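Every protein chain except one is present and positioned as in the full complex.
In this document, chain identifiers A and B correspond to the written order of the chains, with residue numbering beginning at 1 in each.
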């Protein structure tokens, strides 16, 4: 029994991480090798040669195939043998490495872990802001030595910004805004609505206007392991509401936590925005800044994971602020128990 | 079942190690955070926030309280919640971190591990020489990756000085002196009495006189994990005996071994003396020298611990010289079996 949903799409890599050269990455406990074919589509195979288990990621690319660096067994992009170690030997097509269904969407490479027959691209989490017209998106990758659910907890409660990010993005006013958690068919939502406030400098610059604004923060969890945080401001009176707020400037923090093991995960993070979309310098600066913020989270979560191990008699407790994370975990647990696809 | 006595006072730190900033240290398997209040008394709490288990030692001090660096839960020095992560939330005083009784004596900060109700400062081991008038005391701290009982064995038999400390304090004459081991109500004693010998240079300098001396070495084990080694010389004829020897110059090597885990401990070491007590330079030089000697012991004990793990089919054996250690281990084992306080 794992702590993650088995039949689901997980982000394996940023689109730019996967190229002709093989990339090794363990996804949901399975060592995988990822590479692109000549048509740029992505291959994902178990990262072990079916012959003597040498990682295929050490192998040599040949056309769309990969040849093991040990004895030269050559496998096609479907994982099936194309040439035996002795070239004169007849090919045994039952010799194969497990292959995984992949997809590319929203700037991420996705793999389906679990039953191949159930892999439906329509089930890829709808991280719409990453690829919507009029929006621009970029971000980065951080490996975190902590249970992926600890990062979901973290993102579903922005209270932590005040302390963890005291030196960067933390703002005490966040603590004063009432929050509301909701479980809906399309995810778990934790919302904050801050009407008629003075815009903080970041948002005033984005809006390019003075005057009072309505501000929102909506954290949304999507199965199997995504969090999108919808943030922005609109001038008071422009008509923005918690449910509909495309009147001002808007950003979408996009986070995907792919389990590596029970106590580590791959953290893919970024921000999409609908303002200054042609300003590549802003994109680059913001990515660097965001990387710094998430390095703060990484330090906290890894300390938390170590403390969980060092205090086996203690359990996590939850207060009102944790409701979003609690609900997200319930949905994960239910999907695991029911064998549901995510 | 642990290898140490549960209901007992253990040295957690030197007095100077604990200050306003939090100190993390695992005592008898329990991660603790230590800090001083404004009145300088010492707080010891389990080093895990009751909310999400982040180590409190990463937290922020506020007055006598500590605030978790993750979500800002604020705990008083008694470990009880004073402010919830959302400041507007009512305080739930059942939210708390386990707190430990502390005391400060003999230049050490002590914690009581086990049942709080039994914590009686009168039970603190009487390391009298560390705080007696006419004596001066100083020392240091070394973490040792070995069962704390291996250090007790080491200290209760000074035969090892000849080999382990061949380059520093070892002296072959020690091997020739008869030893006597005794179990008394106030500890296990191993005594050497060397009458009418020439004083070694260290002791001649201390005594500031030539001529034959009587010399003694008395190793004493005290529950739960202390060893005091009473050493010195007196001029022949001054009336010193093994039981009463305040006639010449006298030092007391003080060692406390606090278990960290089953295979590691915190080693607090130092020397008290009743000569040259105003010579701060001597104190500093001796501490540096003693640190060098104990680094030799650390190397030996860590190799011994590794060898114990690498040779699971072998056990420690004991000869006559080990009687002190054997007796000390028996007393520890009996106290553990009986659930006695130390």
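A few comments on the model shown:
FYI, a residue touches a chain if its C-beta (ideal position, glycine included) is under 8 Å from a C-beta of that chain, and two chains touch if they have at least 3 such contacts.
Nothing here was measured: the structure is a model prediction, and the numbers come from that model.
Listed residues B:20, B:209, B:295 or B:316: the one in touch with the omitted chain is B:316.
When the omitted chain is restored, the residue from A:48, A:219 or A:293 that touches it is A:48. Residues of chain A that touch the chain left out of view are 26, 31, 46-48, 50-55, 58, 60, 67-72, 84-89, 95.
Contacts to the hidden chain, counted on chain B, fall at residues 153, 157, 159-160, 162-164, 175-176, 300, 303-304, 307-308, 310-311, 314, 316-317, 319-321.
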